[in-house]
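Missing here: one protein chain of the complex. Every other protein chain is in place.
Chain IDs A, B and C follow the sequence of writing; residue 1 opens each chain.
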Amino acid sequence: MPNLTMIEAVNLAMASEMRRDAEVVVLGEDIGRNGGVFRATLGLLDEFGPDRVIDTPLAETLVAAMAIGLSTQGIKAVAEIQFSGFLYPCVDQVVNHATRYRNRTRGRLTCPMVIRAPNSGGIHAPEHHSESLETTFAHMPGLRVVSPSSPTRAYGLLLAAIRDPDPVIFLEPTRLYRLFKQPVEDTGEALPLDTCFIDREGTDITLVSWGAMMHDTRLVADRLAEEGISAEVVDIATLKPLDMDTILESVAKTGRCVIVSESPRAGGWASEVAANLAEHGLLTLFAPVMRVAGYDTVMPLAKQERVYIPDVDRILREVRKVFDIAPK
Amino acid sequence: MPNLTMIEAVNLAMASEMRRDAEVVVLGEDIGRNGGVFRATLGLLDEFGPDRVIDTPLAETLVAAMAIGLSTQGIKAVAEIQFSGFLYPCVDQVVNHATRYRNRTRGRLTCPMVIRAPNSGGIHAPEHHSESLETTFAHMPGLRVVSPSSPTRAYGLLLAAIRDPDPVIFLEPTRLYRLFKQPVEDTGEALPLDTCFIDREGTDITLVSWGAMMHDTRLVADRLAEEGISAEVVDIATLKPLDMDTILESVAKTGRCVIVSESPRAGGWASEVAANLAEHGLLTLFAPVMRVAGYDTVMPLAKQERVYIPDVDRILREVRKVFDIAPK
Amino acid sequence: MVEPLTIPDTSPGSATTKVASYDIYLTRFLNPDGTLAAEPPAFATDREQARALYELMVRTRLFDKKAVALQRTGQLGTYAAVLGQEAIGVAIGHALKAEDVFIPAYREYAAQFARGVPMVRILQYWGGDERGMDYPAGTPSHHDFPLSVPIATHIPHAIGVAYAMKLRGEKRVVLASCGDGATSKGDWYEAVSAAKVWNLPIVFLVNNNGWAISMPSHRQTGAQTFAQKGLAGGISGEQVDGNDVIATRFVLERAIERARNGEGPSLVEALTYRLHDHTTADDARRYRPEQEVTDAWDRCPVKRYKAYLEARGFWTAADEDALIADGTAIAESTAQEFLKTAPQAPEAIFEHLYERLPKSLEWQRDEVAARGPVGGH
Partner (left out) sequence: MVEPLTIPDTSPGSATTKVASYDIYLTRFLNPDGTLAAEPPAFATDREQARALYELMVRTRLFDKKAVALQRTGQLGTYAAVLGQEAIGVAIGHALKAEDVFIPAYREYAAQFARGVPMVRILQYWGGDERGMDYPAGTPSHHDFPLSVPIATHIPHAIGVAYAMKLRGEKRVVLASCGDGATSKGDWYEAVSAAKVWNLPIVFLVNNNGWAISMPSHRQTGAQTFAQKGLAGGISGEQVDGNDVIATRFVLERAIERARNGEGPSLVEALTYRLHDHTTADDARRYRPEQEVTDAWDRCPVKRYKAYLEARGFWTAADEDALIADGTAIAESTAQEFLKTAPQAPEAIFEHLYERLPKSLEWQRDEVAARGPVGGH
């Protein structure tokens, strides 16, 4: 089984599905000869030709709208937006059309499409390249929003996203693109899009995260284990629709919960998880639900991005607060 | 003191500030001779002329961007977007520029601008005219997001928004535009933009809302009062930055909280409030924090919009659940 | 208004070279009084074909009148009338083939009727019922797009649709239409620009009806014509008298066939006039002179074409009476059918949200279902 980075796994999922299904196309800026700015589409042009590997003009609204048009015709469009900060021009098309054609036409026209984009910071990229967009999209009805946290999940979830009959926003944590490898076999098997993954089982506290922050969250769980604290780690993976059942079950067991996310704290998806706990988990909680999130500031340029992005220290500090209030 | 509807109060605030400050301009589609599709700018063209009351081409991205350009020059731009569903094309400009020029240039260029738009449903409008956009904007760092719930608050908060040195999204609940009148005097006095309003004091439960849903929330408080339940009603009014202190203080007193909002439930601003309660109010809560919100569906067309929008019954049901779990 | 670029005297002549030149043409066969400006094309001299155009125009006008009446009496929501612009929809309806895809704005009812949308659907849509966009299987409209209320944002969908046709080697064409105001939106431009990049089979139609709500088209843009906006994307643009159904059909058919033959996209600006308020929620007297409207009635497409048909001996007073009677009856029975539309179940708001409702949303649907009908409308 080949050992792949996440970006290679993303590439493999697209190539694999394009081999399987001739009606899958990829489109975006510089995805052809250049293979995409992060090389996610490397080799696809050579294998599938310029008709199915579509270099678009420099216009993100168009890219989203074209994917909509293609998908209404049954062509499965997998669009790439180069950097997360340039996803915003797609918002109108996604919320006003992609998520609505099915409903609007009572099922007559549908949008089985994926918009992939790098997400979050940590790679010292220029301005507007490091934002975390998941909540902006996850608030939209009719959408699926997915963010993988490892090469294997990237492969399986992207396959699922491409096959899904409804629009999916697929946010790939830039920071994890090449951070570590995993054995990934091209089985063509998709992962489910409607459940959280229990990344590791535990009994004392539930740590919930997704995307890039899963990495630091796992490190925290390691640290806690050294101290004899058993953390259950939940990878939300599919943010919308949100599988609260898995999280509630875990919290019912541990009685403690810290949610870790990189996007700005106010109105972030961590708040959605916490709100559900405040409603459905209140009686099983021993301690307040803590959110560790990006600050409510503009994403700083590279020199200060580490100030902004939660890290092991910040997560640990909130975990300690929880155990201070409700000791093990 | 004249009795004004909310739309008249909005109009008065703009006229009043334009008289006071020659560098305030209004811009948008059909706001000149036509006075705006809801008549918010009625009479402004005649009084202030076409240079300051600017009919723009049909391009919402442009409207937002033009307001940005104007405001960097110290012209206070008050832009109108016709209906909430057409605010989405402004998202990119607002998040990538309006909220950032100050930070980006270390205070050299700033954006003292307001984007006003009708918000939420309930008036049997066509498709795309009834959406609730507050959370999409409130998640953006560097922004202020305001939504008035009465003519007097509309007047005072809009004055404050226009005078604010930073960008403000001002969401006017369409449903309340002409629903009731209040005496509004043109005192030129602004209301604060950083505090919630205690709409009515109470001891048994805290009802939190903003914008259009404040109306139904007040009716619920009336109904509860008849039953001998004393509800404290908090009007968030300024969603961002969020004054949690007032809400926490209220919940510390009542021990119960229901949050009412019209925007889709998942990732809505009600979740932000509830998440803060889960973190800071957990130990004072007698019962789960309930959210009454729009369903996680596309906003239905007129015939079904009442199915979607929370109403007195739906709010009351959640309140009852709270008292079932934690009787008075 | 635009001035063709001229190099001022200050510039030494030899420093400049002309690198490109463009001309914009207008086509018209029928003068406003119905007399011929030029020999008409074949379809307009064939009695049956020529009559069919007129019949659809008049039936649409009668439908439109009924819809406005329903709104005025509180039986319909906000409605966007097509009064004065019927010729364009008729031309579209006749110029497109069944297999083509129509991506309309919100006033081209005639084209939609021609393509099989039952009149009652249009009333249901403006009445606030999603089922009004469920166009019937077995008709060309079944693969058409629904009315688009957000201005211009539907236009770039044409790129994806046309690309799909090209990818599959189909000889089909997309017609994407909008108003003059819509051409100010970036979405519109991004589509026009991209269409030529892939030489896609698309006809962009601009209904220049003089107004975008209260904004006259000459204040919407500094360009002398809307047709020339195609030049920004390297696309041929031309004007047509949109109140001349013959010219409009002729020009559209030509552009559509060019597209079908692999000659790429075109842009057609149809010059017309909105005789009604913008919608029933609008009061145009606030912003436009009554005289302008009165004058525009002289250029009305129905009157004009009727004069042509009569002059050709294709149309009699008896034909007219029969058509009015039948069209009125149909509008009336459509209204009755609309008013009897059974309400949707409340939980229908979840029915087509996703192909399959996610488990996590089931409780919301069940809550709605358990609650039953909610008062309101």
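As a convention for this text, contacts are C-beta pairs under 8 Å (C-beta built on N, C-alpha and C of every residue); 3 or more make two chains touch, one makes a residue touch a chain.
On a predicted model such as this, the values are computed, not experimentally measured, just so you know.
Every shown chain that the unseen chain touches in the whole complex is listed here: A, B, C. Screening C:F29, C:F145, C:Y163 or C:Y287 against the full complex identifies C:F29 as the residue touching the chain left out. Set against the missing chain, the residues A:L219, A:L301 or A:I325 yield one that touches it, A:L301. Within the whole complex, the absent chain has one touching residue among B:P57, B:G85, B:G255 or B:G294, and that is B:P57. Across the interface with the omitted chain, chain A contributes residues 29-30, 32-35, 37, 55, 57-62, 85-86, 89, 124-129, 265, 295-298, 300-308, 311, 313.
Take chain C: the residues that touch the chain left off the picture are 1-5, 7-8, 10-29, 37-39, 41, 183-190, 193-197, 199, 219-225, 227-229, 231-239, 247, 250, 254, 264. By the touch definition given at the top, chain B reaches the unshown chain through residues 25, 51-52, 54, 56-57, 59, 61-62, 65-75, 77, 92-93, 96-97, 101-110, 141-142, 165-166, 194, 241-245.
Simple rule for what comes next: only the chains that are shown with their structure count from here on.
Relative to chain C, the most remote chain by averaged C-alpha coordinates is A.
Centre-to-centre, using mean CA coordinates, chain A is 30 Å away from chain B.
In this assembly, the C-alpha centroid of chain A lies 40 Å from the C-alpha centroid of chain C. Contact with two or more other chains is made by residues 92, 96, 103-104, 141-142, 241-242 of chain A. Looking at chain C, one finds that residues 130, 150, 186, 353, 361 touch two or more other chains.
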